[in-house]
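Here the structure is laid out as structure tokens; the discussion comes afterwards.
Left out: one protein chain. Kept in place: all the others.
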Amino acid sequence: KATVSRTSFSRSPFRCSTLMKIDINFSGGLEFLFDNKKDYSVDLPDQETITFPDFLGWIQKNILKERPELFVIDGTVRPGILVLINEVDWELEGNLKYTIQDGDSIVFISTLHGG
Amino acid sequence: KATVSRTSFSRSPFRCSTLMKIDINFSGGLEFLFDNKKDYSVDLPDQETITFPDFLGWIQKNILKERPELFVIDGTVRPGILVLINEVDWELEGNLKYTIQDGDSIVFISTLHGG
Amino acid sequence: CPFSEHALNNAQIRRYGRHLILPQIGAAAQARICAGSVLVIGAGGLGSPVLQYLAAAGVGRIGIVDDDVVDETNLHRQVIHSEAWLNRPKVDSAAHAISQLNSLVTVETHRCRFDVTNATKLSEQYDLMVDCSDNPATRYLASDTAVRLGKTLVSAAAVGTEGQLTVYNFRGGPCIRCLFPRPPPHQTVRNCSDSGVFGPVPGALGVLQALEALKILGDFGEVLSEKLLLFDAMTCSFRCVRLRARMPDCAMCGSGRGESAEIQEDYISPPCSITAQSSGP
Partner (left out) sequence: CPFSEHALNNAQIRRYGRHLILPQIGAAAQARICAGSVLVIGAGGLGSPVLQYLAAAGVGRIGIVDDDVVDETNLHRQVIHSEAWLNRPKVDSAAHAISQLNSLVTVETHRCRFDVTNATKLSEQYDLMVDCSDNPATRYLASDTAVRLGKTLVSAAAVGTEGQLTVYNFRGGPCIRCLFPRPPPHQTVRNCSDSGVFGPVPGALGVLQALEALKILGDFGEVLSEKLLLFDAMTCSFRCVRLRARMPDCAMCGSGRGESAEIQEDYISPPCSITAQSSGP
């Protein structure tokens, strides 16, 4: 079973007791950029709106371990990464315009090309 | 896509406006006893407790189309049928002692032996 | 020496390189696969890909038990066989194919039905059992034998457009009788000869059986114990459901200890269905 880490969201110096629990999953080889862990369960404060670009920034700052250019390019995920929001293609949820909700499951999949 | 039928539960002459919606799925060949349909979505009244034996009786009376002896024997499902209650083996939910709840998904699978 | 198990010879290192460089497998797991042995019960629709992928991956010793010959109606799904082997024993056809694919593998053929007279003697020679049979009598005998000998059994089945896969008796997990104490009534059992089977369905399930068998031999990954994988080809959908743990009162692996006389009855196929065990999917 993949190890699950719980990390607090701490962009601002203000602390809040209400938190949003978000599950994040990396696959297709993306996990190699994230300490070789596929599953993360993290707490984000829910006192403010967390846009998808905010969320990507948080991931880069807090759990991305190496080579950020293989994850985000020009403010969005690099070509070849499919994002799923609650098991559905993020394009159907507005992609970068989506606002993170409590309990969301966000999956980042690097598409494979081997055969 | 399998056709879904919606059938009302009408064991008693009393009608009630609140209903429980139950999804029922048959597979592994069991669907042949049920008009060759795998998926049913049915309404049961929720004013009273519906035990699992009640539920089996309702299925036999209302949607089973042929050869009841291939579905129920001695008051329970015949040997070789696995029941899933909300995607979990019914043994973990008390099998015949389970009480049907609104929104339940109940799956009946005939185990296969071909190879 | 704790590293002796890692000993792979040069031919193995060259051949299994794509497994050796995988962090999830590596040299230790590949060495366990190469040192391992598997009994495959049935060389039909499930057995074909099981044998191909176990042999390709370098399982050290593979036993095949089957009493049937290759029939024309098998070839739409039993891809280890070929037209040149029509009407000849499946065990010989499969052994030939394996020897062509990977000469590093030892193949042992048992041209007989897996039955009460030979089940123990055959199974005790192998580390792991894979059930690719096509009838309840053989399936109950395979599971009961696995329990008696303390072996794990990778079990799959396919009929029509559906398939099922689970692993029995793995590290204290359930056996077939924990789930289904008695076999189904004969008239409820569909087989591939009478009901038909979509060729790639046993194909997919068989490859997944090989995959689970290799994880068990190599000791990596999570095994499908206490879980059942269901496949529906018409929608290409898989569903994995959680099963009960071992049942304390199981007639075979629990308090029953396999002593009930009823158990023996379950190994007898009904006279009306004298289908060979591998004529299935």
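The chains carry the letters A, B and C, assigned in the order they are written, with residues numbered from 1 in each.
The rule is simple: a contact is a pair of C-beta atoms (placed from the backbone, for glycine too) under 8 Å apart; a residue touches a chain by one contact, two chains touch by 3 or more.
Predicted, not measured: the structure shown is a model, and the values here were computed from it.
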Contact set of the excluded chain (shown chains only): A, C
Residue among C:V107, C:A210 or C:L243 touching the omitted chain: C:A210
Touch with the omitted chain, as defined above, among C:A35, C:L101 or C:L149: C:L101
Residue in contact with the excluded chain [from A:E48, A:E66 or A:D89]: A:D89
Option touching the unshown chain, where C:N9, C:Q125, C:T235 or C:Q264 are the choices: C:T235
Contact set of chain C toward the excluded chain (per top definition): 14-22, 24-25, 49, 52-53, 56-58, 72-73, 75-79, 81-84, 100-103, 160-161, 165, 192-201, 203-204, 207-208, 210-212, 214-215, 220-224, 229, 233-238, 240
Residue ranges of chain A at the interface with the undisplayed chain: 27-29, 70, 73, 78-82, 84, 87-89, 91-92, 109-115
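Here, only the chains that are shown with their structure count from here on.
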Centroid distance [mean C-alpha coordinates] between chain B and chain A, Å: 40
Multi-partner residues of chain B (at least 2 other chains): none
